[in-house]
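Here the complex is missing a single protein chain, while all its other protein chains stay put.
Let's turn to chain A:
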Amino acid sequence: MPLYEVEKSTIVLDIGTAYTKFGFTGEPVPRSIFRTQVKSKGQLRSLLDYQDSQDLYDMLVDFFHDIYFKYALNSPKDKPIVIVESLLCPIIFRESVAKVLFKHYGISSLLLLSSHLVSLATLAVETALVLDVGYKEAVCIPICYGLPMINAWQSLDLGSCSIHRNLQSLLYEKNSGAESLSEWILEDIKVRCCFVTKRSRAEQLSLSKPELGPCPEVKYPVEGNSILRVTGTIREKAYEILFDEDNDHLCLPTMILDALMKVNVDLRNQLAENILLIGGTTMAMGFKSRLKEELLHHMKEERYRKLNIKCFKFHASPSKENYTAWLGGAIYGATDWLNTKALTKDEYFEDNRLPDWSDLKYNTRRP
C-alpha cells in the first residue's frame, strides 16, 4: 500500500459471536483474530453473554478499549470506523455499539456493512448465494446484482456451538467426566481431531453395525492428568449434526435449496453456480465436498424437483473463510463509501439512535 494511504487507513472490525476479526481498510489480511470476550467483573466473559443494556454497554467500553489501545494503538476520537455485521445482529447490540463509539469514544463516523453483501466484493462478482456458518447460527442469503434477496433468506441454529454440543455428548458415551469439558477444549478437539466425512461413510456409521473400519483413535490429554478417548467414530460423527435433518426436515444443505426455491426461476441456476461459503465452520476438512454431495442428494427429493438444477459450483475467495466478511469490509472501507455512506456523529446525535437496516442510506447497490 502506498505510504499516503497508510496514514488514512481506518479500523475494520467484524465482531463474531466467537471471534473478532480486526484490521485496517485496504489491507489483505486482518491484523489479529481473537476471541470476542472481555475481562469484566474479574472474569473473562463473552461479549454476547450480557445481562442487560448497562452490562453490555460497560463490556463494550472495555472491548473497544482493547481494540483501540491494545491492537490498533490509535486514539479513537474524531476518527471513522468500519464494522461488518450480520443481518441477524440483535438491535440492542447494534445500538449499544453505536452509543459506545459515538458517546464514549467520540468517533467521527460509523460505516456499518452487511457481512453477506460485502463478502461478494472479495470475488469481484455481483451475484452469488452466500452461506455463513458461524458459531451460533447458519445464515443463507442470495444476493443478485448487488441486492440481498431478504425475502429468500434462511437461518438455522447450526454452527460451532451445535457441533460442540454434539461432540460433547459423543465423548460422554465413551469417557466419564466429558460433561465438564470447557468450550475451548471441545473446540480444540474439534479442530485438531475431527473432520467432515463422506456421505457414504456417514450413512454406514449411523447404522447399528457399520460395515467399515473406523479411522484411527486419538488419545487427547486433558489438563495433564487424564486422557480422553476420541474414537474414530467420534472424529467422523462430530460434524454430522450439520447434515442431519431436524424435525422440520431442515439442515444445512436444505437451507441453500430452500433459499433457491424462493428466488425467481431464471436466477436459480446462476445462484447455484455461484455459491460462496463464509464463516470459520466451513473451513473444516471435507466440509465443501460433503455439502456438494448432500445438495445433489437432496435434489432427488420430491420437494426440490421443481428446482431443476444440474450442478453446484463453489467460489474460492482470496482469504480464509473465517475472515472473508472482514476482507469485504476492508475493501469497501478503502473506497469513497467511508466518506459518503457512513453515519456521521452529527447525524447520530440528531436522534441518538441508529437508522433501521431497511432505511439505511447505504443499503443499496454495489459501490
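Please note the rule applied: contacts are C-beta pairs under 8 Å (C-beta built on N, C-alpha and C of every residue); 3 or more make two chains touch, one makes a residue touch a chain; residues count from 1.
Going forward, contacts and distances are computed from a predicted model.
The unshown chain of the complex is recorded in UniProt as "Dynactin subunit 4", chosen from "NEDD8-activating enzyme E1 regulatory subunit", "N(6)-L-threonylcarbamoyladenine synthase", "Dynactin subunit 4" or "Ubiquinone biosynthesis protein".
The omitted chain makes contact with just one of the residues A:F102, A:W153 or A:F243: A:F102. The omitted chain makes contact with just one of the residues A:Y172, A:F195 or A:Y304: A:F195. Among the residues A:H116, A:K136, A:H164 or A:H315, only A:H315 touches the chain that is left out of the figure. For chain A, the residues in touch with the chain missing from this view are 1, 3, 6-7, 9, 19, 21, 26, 28-34, 54, 61, 65, 68-75, 77, 102-106, 121-125, 128, 187-188, 191-193, 195-196, 198, 215-221, 273-275, 283, 285-290, 292, 311-320, 322-323, 327, 331-332, 334-337, 345-346, 349, 366-367.
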